[in-house]
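Every protein chain of the complex appears in place save one, which is left out.
Order of writing sets the labels: A and B. Residues in every chain begin at 1.
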Amino acid sequence: MPTFVYMTSCDGCGECVDICPSDIMHIDPHHRRAYNIEPHFCWECYSCVKACPQNAIDVRGYSEFAPLGHSVRVLREEEKFTISWKIKFRDGREKNFVSPIRTTPWGSIKSASDYEAPSQEALNSQELAHEPDGLNIDELPALSRDQLKLGVV
Amino acid sequence: MLTSNPFAELAVFLPPIAMQVYIILMIVAVVIGTVWDMLHKSSGQYFTQRQEKAKAAATTELSGADKASLAIRTIAVDVATAGEFCNVQRRISHVLMFYGFIFYLVMTIVMVFSYPTNATPTPAMIPLLWNIGVIMLLIGGYWFFLFLRVNVAKDGQAVFRLVPADLFIVTLLGSASFAFIWEIVQTTGNLAATKIVFGLYILFTTLLFGSVRWSKLAHMFFKPVVAFQRRVEEASGASSLPAPAPSSERS
Partner (left out) sequence: MGLFKSRKTVFVDSDVLVIGGGMAGCGATYESRYWGRDLKVVCVEKANIERSGAVAQGLYAINCYMGMQWGENQPEDHVRYARNDLMGLVREDLGYDMARHVDASVHLFEEWGLPMMTDPKTGRYQREGKWQIMIHGESYKPIVAEAARKAATEVYNRIMVTHLLMDKTKANRVAGAVGFNVRSGDFYVFRAKAVIVAAGGASNIYKPRSVGEGMGRTWYAPWSSASAYALPILVGAKMMQMENRIVLTRFKDGYGPVGAYFLHLKTYTENAYGNEYETTWYDSTKEIVGDYVDRHPVPTCLRNHAFLEEMKAGRGPIRMVTKEAFKDPHLETVGWENFLGMTIGQAVVWASQNIDPKHTNPELTTSEPYVMGSHATCSGAWSSGPEDYAPDEYQWGYNRMMTVDGLFGAGDTIGGTAHKFSSGSFAEGRIAAKAAVKYVNDLGKEVPQVSEDEYKNLEKVVFQPMENYAVGRNEIVAGTVSPSYLLPLHGLQRLEKIMDEYVGGISSHYTTNEPLLTRGLELLEMLKEDLDHLGAEDFHQLQRAWELQHRVLASESVTHHTMYRKETRWPGYYYRGDHPKLDDTDWHCFTLSRRNRESGEWEMEKAPVYHIVD
C-alpha cells in the first residue's frame, strides 16, 4: 500500500523525510512538498502517515492487488497516548478502532546510566542489567556443560 | 531615506504614467497567470468535484452561520497567522514574508498612483511602511531561502542548487532586494547606477508576476480556499480521518 501526499494539505515540513525507514519520502522539486519516490520500496508501515502533523499523507493499496475506493486512515495522538483508525471498505462499510500506545509519559524512561554502577563481580557473571530481579525470579537459570551432548534427538 | 517616496524620484528619467501602466500590466499578468494555471491544470474542476464529494460524504448539515464562522476562522488563523504551518520557524518566516509583501505591494500602488512625483508630497508613513514591508520580506525571505527550505534543511540539497520550486522565492527576493538597493543607490544621485539597479528591480518584478503560471505564487489564492474546504469537511463529518480519541485510553 504505497503512500501518497495530499497537495493541498502538505506544507513541506519534512517530518516524513526524517522518519521514513525506507528513505523514500522526499521533496518534490516543483512544489517543494513531499512525495513517495519509490512505491515499490514502500512497506506501508505508516510511519510517515503517523508523523505528518497535517495528516497530509495517505495510503492507496498496491495497484497489483488492491482495487480502488478503499481508505485506511490513522490519527496518532501522542498526548493522549492513543492511536485511532478508520477503515473504509470499497463498498462503503466502515470500521473504527482505538488502541493505547504507551502507558508512561514520553521521555520518561530511566536512563541505563541512572542505575547504580555494577560491580566487577556482576560484570564477570552471566547476569545482564537488573538481573536476576528483572526476571522476577531468584536466580538466572543455567545449564551445565554435561547437559549438552552430540547425537541425534 | 526611509520616509521619502522613491518612486517620485523616477520622474527624472521615467514618466509616472509608465510606472502606473506597468503596475496595471502586472495585475493583469497575475490574473491571466492564475486563470491560465487553473485552466491548464483543470484545478477548478478538481476543487468543485472535491466539494461535491465532501457534501455527499457529510454526516452533518452545516448552516450558513456555521460556514461563515469557519470562513472567519480560516481567515483569522490560516491566512492571517499562517496557521497551516506546523513548524514554528517556518510559520514566523511566512508571516514576515506575507505581511511584508502586502505592505510592499500596497504602498507601491499608493505611491505610484497617488503620489507619483515630488509635486504631490508623500506623507512619511507611506514610504516608511513600504520600507518596513521590504525589510520584513527580506528578513523572512532570506531566512527561508538559506535555512528553512525543506529540500535543503531535510533532504540534503545544497543551498544554491536551484529547483523549479524556487522560482517564486528567488523572483520575490530579487524584486524586494533590488527595490531596496535601487532606493539606496537612487539617494546617491548617480543616475547611471540608479537606472541599472532600477532595471534589475523591474526585471525581477516582471519575472515574479509574469511567472505565476509556473510558480507557487498562485498558492496565495488556492491555499485559503482549500483551508476553508478542509474545515468544512472536518465539521460536517466528511473527513476520512478517524475522530480524535477520547481523552483517556491509557491502560
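The definition used in the following text is that a contact is a pair of C-beta atoms (placed from the backbone, for glycine too) under 8 Å apart; a residue touches a chain by one contact, two chains touch by 3 or more.
Computed from a predicted model, the values in this text were never measured in an experiment.
Q: Given the contact rule set out at the top, which of the displayed chains would the hidden chain touch in the full complex?
A: A, B
Q: Considering the entire assembly, which residues of chain A contact the chain that has been omitted?
A: Missing-chain contacts on chain A: residues 1-2, 18-24, 26, 37-47, 59, 61-72, 74, 76, 83, 85, 87-91, 93, 95, 97, 99-109, 111-113, 115, 117-118, 123, 126, 128-131, 134-137, 140-153.
Q: Pick out the residues on chain B that sit against the missing chain.
A: Contacting residues on chain B, toward the hidden partner: 147, 152-156, 158-161, 251.
The rule is simple: only the chains that are shown with their structure count from here on.
Q: Just give me the whole-number Å value for how far the CA centre of chain A lies from that of chain B.
A: Each chain reduced to its C-alpha mean, chain A and chain B end up 38 Å apart.
Q: Please give the residue numbers of chain A that touch chain B in the complex, ascending.
A: Those residues of chain A that touch chain B are 8-9, 11-14, 17-18, 26-32, 53-55, 58, 71, 73-75, 77, 80-86, 88, 96, 98-100, 103.
Q: Any idea which chain B residues touch chain A in the complex?
A: Per the stated touch rule, the residues are 84-87, 90, 149-151, 153-155, 157, 163-165, 216, 222-223, 226, 230, 240-251.
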